[in-house]
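Only a single protein chain was left out; the remaining protein chains are all shown in position.
Now for chain A:
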Amino acid sequence: MAKTKRRSVLKLAGGAAMGGMAGILATGRTPAYAQQKTVHWLKWVDFVPATDQMFRRELVPQAEKELGMKINLETVNGNDLQPRITAGIQSGSGADIIMSFNSYTHLYANSVVDMGPLAEEVGKREGGIYKYAQAICSNGKGVYMGMPWAVIGGMIAYRKSWLDEVGATKFPDTWESYRDVAKKLKAKGRPFGQTLGHTFGDAPGFTYPYMWSWGGKEVEADGKTVVINSKETVESVKFMTGLWKDGMDEGGLAWDDTNNNRAFLSQTIAATLNGASIYIESLRKPDQYKTEKGEPLNKDILHAPLPKGPAGQFGFHLLQSNMVMKYSKNQDAAKQFLTWLHQEANYRKFFESQKGFATPCTAKWEEDKLWDVDPVMTPYKVAAKLGQAPGFAGPPDAKAQEGLSKYIITDMYAKAVQGMPAEESVKWAESELKKIYVA
């Protein structure tokens, strides 16, 4: 939906006054400004406000000048991207480029333009696109439904001093030790905190990797055979029930993606899986966020990956890509703009403004000196490399996305935590997944 801005109305009025409507009618031509190419880019409101400011003040004006086009940047809440994509596709009009979260790319595969050539070019130039980004953004046959943009890594942010107090000198790296530490801390009124609510980021970011690390998975590699009802999954659910009672903040069932940030910053929880936003916020306001001893809170925050399970260690991070929509009448201009954005000098401005919150999707950036600036942020540099997508062991296709947006895996754990026997909640998830994969 194109917005009418006060400015464009003024321009139009000015144009009409100078050239006059009569002039337009006589020549049959609209004034030159109306012929200029316009690209409408719809993206999320960045969790790092400095980035959106940078786009509006620097990159967008620069792109407009260098490419000779008008760029209309619009930002909306991440949860509102899908309604906008749906409305755009169904009505055949809307933004030319829309940011995609995770496997939206597969969900809207029929309605987007192939970005393969650009992906290939950037991949070649920057040491290759990570497998995780390839799986989510491409169909495996060279077609890219979205141009990989960045990964918002999910790592556990934790309170170093609180863990020290219970004798944990580093963050626990197995689920058993995770539970032990959480239990000790909960006894002191400082539990670990995690959402099991209906929310796009932190809940699946925790539950999927947790399930995988126990050896549970939704489907076989064929992407058809539902195998979630396994001994491993049941084990993981049972462990979660105990963990929840012993060591977690039980309010987590109702948390959205922001609750854990607030709980952590107000010192009610000792650790939580999150993007780097908690730490970045504490850096931004060192005077507001202090520890109980009056020290700046940001000096007491460290990051660690999710612990290992019997089947390994996993992560599922929010992957963002940009889709050029098929209905767009400015596809060439849109591609031109994205190509420009992905030039190293331009992309770097975005990367640096994020201070590590976003991890690029190509290998080259792993070596960037930005990761040495702040050792607290260093763990995030491999987020994109270690990620795995929902739908594992099958492809992250539309069916996997359906399972994700129905919150089946998250609800499987939530139900058990609320008292349903583990076997039953896994059976419930199995029947829901079968409806998606077998039907």
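We adopt the following convention: a residue touches a chain if its C-beta (ideal position, glycine included) is under 8 Å from a C-beta of that chain, and two chains touch if they have at least 3 such contacts; residues count from 1.
Everything below uses one rule, namely that contacts and distances are computed from a predicted model.
Asks: Report the protein name recorded by UniProt for the chain absent from the figure; options are "Formate dehydrogenase iron-sulfur subunit", "Cysteine desulfurase", "Stage III sporulation protein AB" or "ABC transporter permease".
Replies: Of the names offered in "Formate dehydrogenase iron-sulfur subunit", "Cysteine desulfurase", "Stage III sporulation protein AB" or "ABC transporter permease", the one UniProt assigns to the missing chain is "ABC transporter permease".
Asks: Considering the complete complex, identify which of A:39, A:59, A:89 or A:226 is in touch with the unshown chain.
Replies: Residue touching the chain left out of view: A:89.
Asks: Looking at A:182, A:196, A:211 or A:361, which residue reaches the missing chain?
Replies: A:196
Asks: Spell out, residue by residue, where the missing chain touches chain A.
Replies: Touching the missing chain: residues 82-83, 85-86, 89-90, 107-111, 196-199, 249-256, 259, 262-263, 266, 268, 398, 401-402, 405-407, 411, 414-415, 418, 428, 431-432, 435, 439.
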